[in-house]
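Just passing along the structure, written as structure tokens.
Removed: one protein chain of the complex. Kept in place: all other protein chains.
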Amino acid sequence: MFDRLPLPSQFDRTIVAGGTVAGLAGGPILVVLLGLMIAGTISVAEMVFYLAAAVVLAGALGAVLIKNIVHASLALIATLLGVAGIYLLLLTEFLALVQILVYGGGVIILLLFALMMTNAQDDPIVQDGTQKPFAFGVAALIGGVFIAALLDAQWGSPTAAVVPFRDFGMRLFRDFSVPVIIVAILLDIAFTGAFVNARRAEAEDGEGRS
Amino acid sequence: MIPIENFLVLAALLFAIGFYGVLARRSAILILMSVELMLAAVAINFIAFATYMDHDAFSGLIFALFVITVAAAEVGLALGVVLRLFRERRTANVDAANSLKW
Partner (left out) sequence: MGMEQAWVLPAIPAVLFAVIAFFNALIPRRGDWIAILGMAAVVGLVFVLMVDFQSAFHDGHFEPNGSNAFAFDWINIGQGFFVIEFSTYVDAITMVMLPVVTIVALMVMVYSVGYMHGEVRYGWYFALLSLFVAAMLTLVVSGNLILLYLAWEGVGLASYLLIGFYWERQSAAEAAKKAFVTTRIGDVGLLIGIILLWRATGTFDIQEIIAAATSGQIDETYLTVAMLFLFGGAVGKSAQFPLHVWLPDAMEGPTPVSALIHAATMVVAGVYLVARFSPVYAEILIARDVILYTGLITAIMAATMGLVSTDIKRVLAYSTVSQLGFMFVALGVGAVGAAMFHLFTHAFFKALLFLGSGSVIHATHQQEVGALGGLRKKLPITTVTFIIGSLALAGIPIFAGFFSKDEILHYVQADGGPIPYVLLAGTALLTAIYSTRLVLLTFFGEPKDHHAYDHAHESGPAMAIPLIILAGLATVAGFFVFDQVGEALGFVGGIGQLVYIDHPHPFTQLDYAFAGIATLTALAGIGIGVAYWRGDAQRAVQARQWAPDLHALFVNRYYMDDLYQGIIDRVILGAATVVAWFDKRIVNETGVDGGAQTISYLGYRLKFLQTGRIPNYALGMALGVLVLAVVAVGARG
């Protein structure tokens, strides 16, 4: 239906549509949540959680549904930042920081670079695979099974506890020092491999031309 | 206090959405992004269990850190492969890489 809206060319149709949907849906949700909070049914923390969860899920849905590949990756940024918020709600500030730094900084930049180096600029619209209906069924079933299973389980009523930076650091670099080193080596190898892989391709191209 | 189920359900939904993306998408980059969603879901689960049920050791946090690290490495490597694929086939669609069939 957005196709028929009269839009000046400097506006991206999808972004406008997404913003419109977010505004139309998000407003009432926000109102309901605030009402519940004021009424005392849910705590402030829960309300923040629901908001963050809404951002995460909306961003995730955008990432997997939007046809424009650049827009899909922008939606992914929203999800990753929302996840960082979830980490904060789980009382782990350190991991939230890492999430923002690694994902919001490194991974997304990498993804966008990859998009730019492929033909995403010329042809940003991608067609989905032919097995989309099956994919939906299977994903829904898996999600359903997981949710049914975890709601069925008896969790008791555990409470969260803050993990101090100091304890976390001691544990990470004292008890887990060897895995940390191994992961460091893994990272090193992976990026060296990626570099070599891409570079060799360039070298082959060069040979092909000459 | 937020019940733990909230986090777990959120992670399950995020995982299912990521799974759908992996199965339904055709562009290698988008599939990679979907994988990131699934990894994020797993990390949420790790952290939730660590802070709620493992006050003394919180091993889940360490694992979540490793998941993030490995995910970053995976993205770097996979994008190299995608670039390679793009150079070979002039497209980033995984359908193009189907020479390993009957």
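Letters A and B mark the chains as written, and numbering starts fresh at 1 in each.
Criterion: contacts are C-beta pairs under 8 Å (C-beta built on N, C-alpha and C of every residue); 3 or more make two chains touch, one makes a residue touch a chain.
Quantities reported herein were computed from a predicted structural model and do not represent experimental measurements.
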{"item": "Option touching the unshown chain, where A:Val16, A:Leu101, A:Val145 or A:Ile185 are the choices", "value": "A:Val145"}
{"item": "Contacting the left-out chain in the complete assembly, out of B:Leu23, B:Ile62 or B:Ala92", "value": "B:Leu23"}
{"item": "Which of A:Leu33, A:Ala114 or A:Ala135 contacts the chain that the document leaves out", "value": "A:Ala135"}
{"item": "Positions on subunit B contacted by the hidden chain, ascending", "value": "19, 22-26, 31, 94-95, 97-102"}
{"item": "Footprint left on subunit A by the chain that the document does not show", "value": "129, 131, 134-135, 138-139, 141-142, 145-146, 148-149, 152"}
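Just so we're on the same page, only the chains that are shown with their structure count from here on.
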{"item": "Centre-to-centre distance between subunit B and subunit A (centres being mean Cα positions), rounded to whole Å", "value": "9"}
{"item": "Subunit B contact footprint on subunit A (complex, rising order)", "value": "43, 45-46, 49, 53, 56-57, 60-61, 63-64, 69, 72-73, 76, 79-80, 83, 86-87, 89-92, 95, 98-99, 102-103, 106-107, 110-111, 113-115, 117-120, 126-129, 131-132, 134-136, 138-140, 142-144, 146-147, 150-151, 155, 157-161, 163, 167-168, 171-172, 176, 179, 183, 186-187, 190-191, 193-195, 197-198, 201, 205"}
{"item": "Interface residues, subunit B side, partner subunit A - complex", "value": "1-10, 12-21, 23-27, 29-30, 32-34, 36-37, 40, 43-44, 47-48, 50-53, 55, 57-58, 61-62, 64-66, 68-77, 79-84, 86-87, 90-93, 95"}
